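Mind having a look at this structure? Questions to follow.
Missing here: one protein chain of the complex. Every other protein chain is in place.
As written, the chains take the letters A and B, and residue 1 is the first residue of each chain.
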Amino acid sequence: MYETTYHRASSVDDAVALFGKGTEAKFLAGGQTLLPVMKQRLAAPSDVIDLSKVKELIGIEPTGDGIVVRAATTHYDVATSNVVQKAIPALAHLASLIGDPAVRHRGTIGGSLANNDPAADYPAAVLALGATIKTNKRTIAADDFFKGLFATALEDGEIITAVSFPVQAKAGYAKFPNPASRFALTGVFVARTPAGDVRVAATGASQSGVMRVGPIEAALKANWSAGAIDGVTIPSAGLLADIHGSAAYRANLIKVMAQRAVITAG
Amino acid sequence: MSTIKLTVNGRAVSVDVEDRTLLVHLLRENLNLTGTHIGCDTSQCGACVVHVDGRAVKSCTMLAGQAAGSNVTTIEGLAKGDELHPMQAAFRDNHGLQCGYCTPGMIMSAVDIVHRHGGKLDEETVRHELEGNICRCTGYHNIVKAVLDAASRMKVAQAAE
């Protein structure tokens, strides 16, 4: 790791001010992605600004029609939250599948979304549930937030403060982990809104990061059942291919994981 | 450079380190607590697991500065004097270790698993929960046995308290 200067922010405003002072500052939440990258000397921030102890960034609250998960809330706290388990059990389940127990004790939802790893789990939930990302500057709809591999709508120095999830009529997540890294080789989150609209998001599969899966959405809108997906064809074009899975295999996994997600969603 | 103050195994310590210092390096190099090991550089093997404020974390994926003010327990702090923690005893009695390198992290993770799950542990849960700890020697068979054994010992110990 290159030498850096560590700052512990006391508030969001403090974090923003510290960020402004650094020449090439980076925000550090749980650090479960940034620190491994820094250890490999693939990132060299002049300053790291630790958000993990900022009280206003931690916690989960129910709202009238959903829940708000503040950005520095750990995966473990989401997975074990009574509020989340009651309102959106699929989200708690997803959080329980991220990394491993020690990683879940540190990693945060805000950090995961800001990084937007193409094989991360949270982006699938945010996109499929139609969540809203709140920052210190504005509110961003999920559909506008993800901009491809490791890219988001966040501007320099902008901090995610919370994610607001609406409760949907049905929601389910199924993940097929990469055998080595345990990131999603393909994970599919399915959701049906109270109005009957369907949103399906796949992570780990596409060359351009988390994506909506139109053909499956259409099939499920017509008939919310695993069997409805049988006849859907997912094209391999644009899907990732690596030593762990061909594009055709990932196309298959999108279907199979979507079916299993529908079954868990009920 | 920063001065980091924290509590390690019940002892208040203050250490001057470069800001890039990871918690695992602070423990090993500055405090000579070499029971916490480093087995990979991608935050996967779990040889470095310690408890920070009661939760198992990978000390190779935490800056020393992030642990400032925290309460850290390492493998050296688990036994009460000569009396082994039930998890340590269960690893020995069930032959849950061979070369010993992954063992400290494995034991710290296992204690955390039992704390979180209480007595509701079965083989499948233990295997899933050990996802972040890699052992190359044991094939995990006896580690799983040890964790299940310790879980019942810890339950008995808790009931006795």
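The criterion applied here is as follows: a contact is a pair of C-beta atoms (placed from the backbone, for glycine too) under 8 Å apart; a residue touches a chain by one contact, two chains touch by 3 or more.
Following the convention adopted for this analysis, contacts and distances are computed from a predicted model.
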{"item": "Candidate names \"Aspartyl/glutamyl-tRNA(Asn/Gln) amidotransferase subunit C\", \"LemA family protein\", \"Binding protein component of ABC iron transporter\" or \"Carbon monoxide dehydrogenase large chain\"; UniProt protein name, chain not shown", "value": "\"Carbon monoxide dehydrogenase large chain\""}
{"item": "Option from B:I4, B:V57, B:V72 or B:V126 whose C-beta touches the chain left out", "value": "B:V126"}
{"item": "Hidden partner interface residues of subunit B, rising order", "value": "18, 20, 28, 33-42, 44-45, 47, 74-76, 78-79, 84, 88, 91-93, 95, 97-104, 107, 123, 126-128, 130-131, 133-144"}
{"item": "On subunit A, residues whose C-beta touches the chain left out of the figure", "value": "1-3, 41, 176, 179-181, 243-246, 248-249, 252-253, 256, 259"}
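The rule we apply is simple: only the chains that are shown with their structure count from here on.
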{"item": "Gap in Å, rounded to a whole number, between the CA centres of subunit B and subunit A", "value": "28"}
{"item": "Contact set on subunit B toward subunit A in their complex", "value": "2, 18-20, 22, 41-44, 46, 49, 55-58, 60-63, 65-66, 68, 109, 112-113, 116, 129, 131-133"}
{"item": "Touching residues on subunit A, where the partner in the complex is subunit B", "value": "1-6, 8, 28, 31-32, 35-36, 38-40, 48, 50, 52, 76, 99-103, 105-106, 181-182"}
